[in-house]
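Just one protein chain is left out here, and the rest sit where they should.
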Amino acid sequence: MTGINYNMIPLFVALPLTVSFFIILFGNRVRWISDVLCTLSTLALCLLSLYAVGVVNGHGTITYKVGGWFPPVGICLVLDSLSCFMLVIVNSITMIVTIYAISYMERYTAKNKFYALFLLMLAGMNGVIITGDMFNLFVFLEIGSIASYGLVAFGTEEEELEASFKYMIMGSIAGLLILLGIGLLYSYTSTLNMADIARVVSEKNDSKLIVFVSVLFLVGFGLKGALFPFHWWLPDAHSSAPAPISAMLSGLLIKALGVYALIRILFSVLNATSFLPVFMVLGTMSMVIGVFLAVVQWDFKRLLAYSSISQVGYIMLGVGLGTPLGIMGGLFHLFNHSIFKSLLFLNSGAVDYATGTRDLKELGGLRERMPVSASTSLVASMSIAGLPPFNGFWSKLIIIIACVNAGHPVYAFWAVLASIMTLTVFMKVQKYVFFSELKEKFKVIKEVPFLMQFSMVLLALICFFGGLLLVPAVSGDFLQSAADAITNGKEYAQIVFQSLR
Amino acid sequence: MTYFLCMIVFAVGLYAVVAKRNLIKIIIGVMVMEYALNMLFVLFGYRLGGRSPILERYQEIKDIVDPIPQALILTAIVIGLATTALMVALAIRIYEKYGTFDITKIRKLRG
Amino acid sequence: MTDINLILILMIFGSIIAIETKDMLSSVVIVGVVGLFQSLAFLILKAPDLAIVQLVVEILSLVILLRVIIRKEESEPQPHHDYFPMLLGITLSALVLLFFFPIIHELPEFGHPIMRVAKEYIETGLGATGAPNLVSAIILDFRAYDTLGEAVVLFTAVCGALVVLRKTGRKKSGESETET
Partner (left out) sequence: MNKEPGMTLIVKTVTRLTVGIILLYGIYIVLHGHLSPGGGFAGGVIIALSFVHLMLAYGKDVALKKISMPVASMLESFGAILFISIAFLGFIGGYFFFHTLGKGEPFSLLSAYMVLLSNIAISLKVGCGLFLVLVSIALAGKEIKK
């Protein structure tokens, strides 16, 4: 292996950071430079993440020693198949959302600051995904969160400020609980490296401390990821933000900072498999309660936000089953949900952009005036409701089959019920927004600009062909190996130490 | 015992964040929680009769307190400052729009 | 040991007073006092770097907080006979303490950290980095990546604060600017 294979790993963080610094430095002078820089860097990151998948498939897990210090002393970055999977999702959707934002954000002032915060949020997510060090995870978690607080309040209207403040309080408490957990772990094991902690923890017997720390992480990351009892900040924050940010928050941020980090720590580091039933119960509850709350909403984005809670519940249920099939279904649903929920938020942004309202009762019949938005939204709705042949169908099917196989038919029943309810929710959306008759005042609206259409079509295509990811001939071991990385969480420490030479 | 006292400070902050209805009091609660955690980390690294982790010339290297928590807390303090600054900025804007810091009066959003 | 406990008890009382005082100005000032106590505690705990940083950061956040509340004559609102949040707060705090209590004995005893990794820093720190201040050596050489993150957090917060404090958020153009 050559050196270039390794030095690409820190670029996932360093590239967006550098570009955002340059955008702040030069963005005021030349108008187009921030558009170009942001698009190019996200494109480069997207390609880099695909390249990383190739490298990891070829060589197995790679570890990178920052500063050349050997891990327990220095910080190491770990790139295994699970992190690759997340990197591909995060970076590709970010690229598409960036294209959308070029046109959409013309409505707001201070566009270059938007790009800077956007890239910082991306850097935070990438940093969380590739890190192999506990405290480093906390630092990048805070970068991503703080950037998102700023972005939620980007419009500086009353609702946005209030939502952002609420989100910020919840986020700070979550961050502090995670920090408390890290502190207790440091005192207990005297190390911060994840693999090292995993090794030390596995040598000790059952201790109450590990249980307490796991609960802290569960609450902390659950707050960030909007699991059921901690979900109530999400609808405000996600519906108040500008549409590209809602897409990023709902599609990526709650997964990268919440679900991924939780899975990584509980499975790989603490090896707390006794928490799996808790995952399942919480997942099922958020699945059902989220969708019931979504039915009664009349605000387009708020409805989508509640449905996000429900879909995260599916992911947690799948992962919580603990069987290889369930975990694979959960991960596949994570991938799918990122795509169709981003697409739906972009659609709602397009509707908002064209008509100026998000109230379902006021809208209607937009199908005639906005054909692209309407058809992409139809694809996304069918996908999220789990109709074949779209990707959402396959992942829900896998989760339900895994439930039955693992001997939990009750959970399978709830999953089916939530799926039917989701169908109702999105039939409502389609009926009130795009079908029915065109209202008088919307006779003159135009379809949104080309770049916005382009990104929506791109996402809809992925929705359509996403199901192919299940076929090994198409995707290789992309999905399977990521699921294996969770299933074999126990071997994480061993794998990391082996790959350090 | 010392650890437990530290956690009481943390609990007081948590209580303030959950129970208080004033934006500034909530910010103060978060600050208090941060203090408690910073303190806890440094307590974890303290060594009875230790000396500070700054070496002097010709000094025998022994009995030095754990420098890692100190380095971590340096980072955490700055993160706390950043969070506080952003929260205060939001609070100012909210005051500008609503003319009050009382969150029971500014509930525009549902649940 | 006793001095630390004393400072912690003072911090507990200080924070309770800061939270329960009706007057905003005194509340903010008392938080400042709590922060200064902490700075003192850091000095006793042999962390001079932290004492300096805590001191200056405390002054700065005090200035920021005072800037907000000054000339806004608004004291704590009267209680609305709404005891639910208060009960919730007490319950949550009590739960944290209750669950923390049994695990204290599993932690290393106060004053005797394990220091497995830290030993390496102490032994090789000066030789490997050339900086006698080990904390500086750790944050800027061994764990410089964290510090990059920390600098970026501050950068993000500055960016975010500037974004939030903008005068107008949206461009006033066209008919479609109907915000709720």
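Going by the order they are written in, the chains are A, B and C; count residues from 1 in each one.
Convention: contacts are C-beta pairs under 8 Å (C-beta built on N, C-alpha and C of every residue); 3 or more make two chains touch, one makes a residue touch a chain.
On a predicted model such as this, the values are computed, not experimentally measured, just so you know.
> Using the contact definition given at the top, list the shown chains touched by the missing chain.
Per the contact definition above, the missing chain touches A, B, C.
> Which of C:45, C:68 or C:96 touches the chain that is not shown?
C:68
> For chain C, which positions touch the chain that isn't shown here?
These residues of chain C touch the chain that is not shown: 48-49, 51-53, 56-57, 59-60, 63-64, 67-68, 70-72, 126, 129-133, 135-137, 139-141, 144-145, 147-148, 151-152, 154-155, 157-158, 161-162, 165.
> Counting contacts across the full complex, list the positions on chain A that touch the omitted chain.
3, 7, 10, 14, 17-18, 21-22, 24-25, 28, 64-68
> Name, in rising order, the residues on chain B that touch the hidden chain in the full complex.
For chain B, the residues touching the absent chain are 52, 54, 57, 74, 78, 85, 88-89, 92-93, 95-96.
The rule is simple: only the chains that are shown with their structure count from here on.
> Please compute the C-alpha centroid of chain A, do the same for chain C, then give the distance between them in whole Å.
28
> Just give me the whole-number Å value for how far the CA centre of chain B lies from that of chain C.
Taking the mean C-alpha position of each chain, the two centres sit 2 Å apart.
> What are the residue numbers in chain A that touch two or more other chains?
Touching at least two other chains: 135, 139, 142, 146, 149-150, 153, 156, 159, 161, 164, 187, 192.
> Which residues of chain B are in contact with two or more other chains?
Chain B, residues with two or more chain partners: 10, 14, 17, 44, 68, 72, 75, 79, 82-83, 86, 90-91, 93.
> Quick check on the complex: what are the chain C residues that touch chain A?
Residues 99-100, 102-103, 106-108, 113-118, 120-121, 141-146, 148-150, 152-153, 155-157, 159-164, 166, 168-171, 173, 175-180 of chain C touch chain A in their complex.
> Quick check on the complex: what are the chain B residues that touch chain C?
Result: residues 1-22, 24-25, 27-29, 31-32, 35, 38-39, 42-48, 50-56, 61, 64-68, 70-75, 77-86, 88-93, 95, 100-102, 104 of chain B touch chain C.
> Taking the touch rule as given, give the residues of chain B at its contact with chain A in the complex, in rising order.
The contact residues of chain B facing chain A are 10, 14, 17, 23, 26, 30, 33-34, 37, 40-41, 44, 68-69, 72, 75-76, 79, 82-83, 86-87, 90-91, 93-94, 97-98, 106-109, 111.
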